[in-house]
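Only one protein chain is missing from this complex, and each of the others stays in its spot.
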Amino acid sequence: MTHRIAILGASGYTGAELVRLIAQHPNMEIAALSGERKAGMTMAEVFPHLRHMDLPPLCRIEDMDFTGIDLCFCALPHKTSQEVIRDLPANLKIVDLSADFRLRDPAAYKQWYGSDHAAPEIQDEAVYGLTEFYRDDIAAARLVAGTGCNAATGQYALRPLISAGVIDLDEIVLDLKCAVSGAGRSLKENLLHAELSEGYNAYSFGGTHRHLGEFDQEFSKLAGRPVRVQFTPHLIPANRGILATVYVRGDARQVHDTLCSAYESEPFLRMLPFGEAPSTHHVRGSNFCHLGVAADRIEGRAIVFAALDNLTKGSSGQALQNANLMLGEQETLGLMMAPLFP
Amino acid sequence: MTHRIAILGASGYTGAELVRLIAQHPNMEIAALSGERKAGMTMAEVFPHLRHMDLPPLCRIEDMDFTGIDLCFCALPHKTSQEVIRDLPANLKIVDLSADFRLRDPAAYKQWYGSDHAAPEIQDEAVYGLTEFYRDDIAAARLVAGTGCNAATGQYALRPLISAGVIDLDEIVLDLKCAVSGAGRSLKENLLHAELSEGYNAYSFGGTHRHLGEFDQEFSKLAGRPVRVQFTPHLIPANRGILATVYVRGDARQVHDTLCSAYESEPFLRMLPFGEAPSTHHVRGSNFCHLGVAADRIEGRAIVFAALDNLTKGSSGQALQNANLMLGEQETLGLMMAPLFP
Amino acid sequence: MTHRIAILGASGYTGAELVRLIAQHPNMEIAALSGERKAGMTMAEVFPHLRHMDLPPLCRIEDMDFTGIDLCFCALPHKTSQEVIRDLPANLKIVDLSADFRLRDPAAYKQWYGSDHAAPEIQDEAVYGLTEFYRDDIAAARLVAGTGCNAATGQYALRPLISAGVIDLDEIVLDLKCAVSGAGRSLKENLLHAELSEGYNAYSFGGTHRHLGEFDQEFSKLAGRPVRVQFTPHLIPANRGILATVYVRGDARQVHDTLCSAYESEPFLRMLPFGEAPSTHHVRGSNFCHLGVAADRIEGRAIVFAALDNLTKGSSGQALQNANLMLGEQETLGLMMAPLFP
Partner (left out) sequence: MTHRIAILGASGYTGAELVRLIAQHPNMEIAALSGERKAGMTMAEVFPHLRHMDLPPLCRIEDMDFTGIDLCFCALPHKTSQEVIRDLPANLKIVDLSADFRLRDPAAYKQWYGSDHAAPEIQDEAVYGLTEFYRDDIAAARLVAGTGCNAATGQYALRPLISAGVIDLDEIVLDLKCAVSGAGRSLKENLLHAELSEGYNAYSFGGTHRHLGEFDQEFSKLAGRPVRVQFTPHLIPANRGILATVYVRGDARQVHDTLCSAYESEPFLRMLPFGEAPSTHHVRGSNFCHLGVAADRIEGRAIVFAALDNLTKGSSGQALQNANLMLGEQETLGLMMAPLFP
C-alpha cells in the first residue's frame, strides 16, 4: 500500500531532503508540495538535483487539497509552523520539523523562543520525535515534533548515561561542531562561501542556543531532577554533519558499556570499539549516528563522541523514521542507504 | 533471485562506491571482497562509512573462491587488471572498471599506456561499457570494460552530434573540470587537502590524457573517419563531479534538438531546456548526467555542457548499470536514488 | 611623504582588500572610509580581520571631507560609481574599481550595462587601468578605470599575441574558472556555502558576460579591426582566483616566445617554462599573474593559461599599482608580498 504524502515548506533544505529520501521509499508517494515564496515553480526549478523526479509543482498551503493525504511533513520556519498546523485538518497525521512543538512547557517555550505559543493545545498533544526513545508514543501519535539536530546529537551521546546514572549530572560539557546546512537556505552574510569556507568559529555560545530548551526538558525528565548542560556550538566549513564532543565524569569503560547495551539493537545508532572516535565523513547523507567513547588521561573523565548528518538523521531522516512508525511501516524502510563517501 | 557478487579491489574509491550502490540493490548481495594491501581487514576498518553493513572481510584475490559468484567487478589498478582478469574463471561475468579493456586496437593501447597488453585475446572480446550506446552488446557480453569517467562525460555530450553530422568534426574543444576522487585514493602531494583546496589548475593537457584514446576510438568509429578532439582537463577543489564544457561548431538549436531526441527515453541522461547549463552540484552521488546546450554570440557556435558524478555515473554506477543488463535485470534497478544536495 | 587616501565603499571585498594592501604600503595612510549601509560602524565590526588597524570609522560619502585627500579609491557598485564620481571634487585623483568607466564608447556602455551613462564627459577622460599596457596614460591620469577581473586575466593571456599577429583573431576561446569572491559580498542563494562548495557550473555563458565589452574594445583596438572572442566563465568552489584557459590557433613556441618577450621586464607577470601550466593556488593574496603556454597534439593549436587572484591583481592590487603611478611612487611599492600557500 502506498501512502500519499504532503510536504509543506518543500523549498528549504529539509524539504528537499525529505523528497530525496521519499524518492527511495517503496511505500510512499509525494502527492503535494508547498513553498510559499516559490509557489507555481516546479521542484526542478527550485532544486535542480530533483529534476528526474515526477513531482507536483509547489503550491501555496491554502491551495493544497488534503483529501487523501495520509501524512503531512511540515518543514516550515519556526513560529509559522504552529499557525499552519493549528489550521490543518484535525485528523491529519503530521511530522513537524520545526522547533514549534518540541517543548512541553509553555513557559519554557516562551523563554527560548521569545513569544507565547499560538497553539498551546496542540503543543500539549505533540510527541517528542527522538525515535529510539519514544517509539511507542510516536507510533500512536497524530503529531510528532522533530527534534533539533544538535539536540538529537547530544541526546544520543547522553540519554542512556543519564538514565543509568553512570555520569555526574552537574559536569556535562557539550562542544558541538555543526555544518552549515543546519542554518537553512537563508541569505546571511556569514553563510556565504567566501565568509565561511576555510575558517570556523563558535556561535550562540554561553547558554543561548535554543536547543538547550530540549536538553533541559529531556535530561531533567530522565534524571528526575533539573539537569543543565554546558553547550557550545561551532560553525564548521562543511555542508552536512554534526560532531558532538561530550565531556563527562564517570568511568569510561562503564560509559562505553552503557551505550553499547542501550544501542545494541538499534539499526541506526552504531557504537565504535572503545577508544575510537567517529567522523562526520562517514555518516554523510545517511540516517546513521556513529558513537565512540574514550577515556581521558585524567582519571574519572570520559569523552563521548557522536556524529550524524544534520539533514538526515538530525532532521528529515528522523522525520521519515517517525512517519514509518506512524503509518505502520517498518521503522527502517527507505532509510538504510549507505553514507556517501568520499 | 539474488545475484552473488564479488568485488576485486574493494579498498579504493570505486570499490567502496560499488559497495554503497549494491547495498541499495534489491537483487544483489556481496559475496566476496578483495583488497591486496588491506587483506585481512574488515571493510569497516578500511571504509568506516560502511560499518553498518554485514560484509565479508577483504581477502587476497588468490584466496577468493569464485564458485557460485554470478558476476565480478574488477576495480583494480590499470595493468594489474588485465593480468588478474586473464586468470579468472573463463565463464565468469566481469565488469572491469580499469582502463585495461577499453581500447580495441593493441597499437592504440600501447600508444596510450606505454606497454603491450598482457591479455590481447580478452581485449578483443571485451565490450565498451558506455551503456546507452552498447546496450545489446553489453547484455550479451561476458566482459564489459567500464569507460573512463572523463571519456563518458565527453561522449554523452558529443556522440549523437557526431552521429547526426550536425557539428564540425575538426573543431571540437573539450574543456573538462574534474573533482579529485577521479585520481583515486592515491598518496600524491597535489591531492592533499592543503595543496588542493581553494585552488585549481589544468593537468595532462595538450593531448596527453589517456582518455583521449577512448575519444579517438569511439568518435572515429561513429564518424567513419578519424576524429581528433582537443581535450584539457582541470583539477577542481571538490570531491565528486565532472563538468564538460564542449565548444562545437554547428547550429545550437539543432545541437539541442539532436541531443533531446537521442536521450528522450534515457532514464539517466537528462536534457535541460535550451540555454541552460547544468551543475555538478545537482548530480552528486547519483547515476544521472545533466546536459545543456547554449548558443554563443558568435554565429555557428554552440556550447554543450555535461555534468555527472565521476564515481557514480562515471564509474561504479555505470558498472552496476552494465551488470544489471548482463544479469537480465532492469537496467535502472538500484540506481534511481536522487542526488545528494546540498 | 605619506599620501592620504580615501576609500569609498570600504565595506565590500575589494574595499577590504585595499585596506589590507595599504596597511603594508610605506607611503600611504588611510584617511577616510565610506560605507553607506554600514556608516557609523568601525571597520573592525564590518571586517574583524582588520581589528588590529587604527582606521577611521565608516561614514556616508556626503559626510566625507575630501580636503587633503591625495587619492580616492572608489569600490562602489556599478552605476552608483558614476554618479558619485561625477560629484567628487574635480581635481581629486581617483581610481575606480567599478565597471563604470571601462568602456570608451557610450553605445557599447549602453549595450552591456543596459542604460545611458550618467557622466559621459568623465567617461571620456578615464584611462583604462590595465597597468602594464597603459602605464604612461595612467601616470598622467586623474581618473583611472580599474578593469574587470576576468577581463584582466584574458588580456594578460592575449594582448601581446594579438599585437604581434601570431594567432588567428577569429578563433579565440576563453574558458575561465572564477572563484566566488568575484561576485562580491552579495546575498545570493548560489553564493551560499551550502550551494557552492563541492560543485561548479558555467554562468553568464554564450556571450552575455559584461567583461566581453572590455575584450571587444581592447582587442579590436589592438588589432585595428573587430575582434570577438568566445568567453565562458565558470564558478568554482574557492574564494580567490581566476584561471583562464585560452584556446588559440598559432605556433605554440612562437606564442610562448611572444609572451616571454612582452613580459620580460614585468614585475608581476611571470611566465612559466614552455609546456607548464599555472595554478591559482600559487598566486593567492598576491599581485602576481602566472602564465603558461602549451602545444596541443593538434598541430597549429596552442593553449595559453593565466592565473591571478581576482581581488588582488584582478582588482585592488591593480588599483594600488595604478595609484602608485598616479602618485609618482614606484609601481611595485607595497605590492611585492609573496602569495599565501597553502
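Per-chain residue numbering starts at 1, and chain names A, B and C are given in the order in which the chains are listed.
Following the convention adopted for this analysis, a residue touches a chain if its C-beta (ideal position, glycine included) is under 8 Å from a C-beta of that chain, and two chains touch if they have at least 3 such contacts.
Model, not experiment: these values are computed from the prediction.
> Based on the whole complex, identify which of A:92, A:164 or A:295 touches the chain you can't see.
The single option touching the absent chain is A:295.
> Looking at the whole complex, which of C:240, C:256 or C:301 touches the chain that is not displayed?
Touches the omitted chain: C:240.
> Just one of C:23, C:139, C:164 or C:327 touches the chain that is missing; which is it?
C:23
> Which chain A residues touch the hidden chain?
Given the touch definition above, chain A has residues 173, 175, 177, 194-203, 205-208, 212, 228, 230, 232, 234, 236-241, 243, 245, 247, 275, 277-282, 284, 294-298, 301, 303, 305, 307, 342 touching the missing chain.
> Please output the residues of chain B touching the missing chain, sorted low to high.
Within chain B, the residues that touch the unshown chain are 13, 180-181, 185, 187-189, 191-198, 237-239.
> Pick out the residues on chain C that sit against the missing chain.
13, 16, 19-20, 23-24, 47-53, 181, 197-198, 239-240, 267, 270, 272, 278-279, 281-286, 288, 290, 336-342
Just so we're on the same page, only the chains that are shown with their structure count from here on.
> Can you check whether chain B and chain C touch via the same residue numbers (shared by over half) or via different ones?
Over half shared, hence same.
> Roughly how far is chain A from chain C, centre to centre by C-alpha average, rounded to an integer in Å?
Measuring from centre to centre gives 45 Å for this pair.
> Can you work out the whole-Å distance between the CA centroids of chain A and chain B?
The mean C-alpha positions of chain A and chain B differ by 36 Å.
> For chain B, what residues touch not just one other chain but two or more?
Where chain B meets two or more other chains at a single residue, that happens at 197-198, 239-240, 278-279, 281-282, 284, 342.
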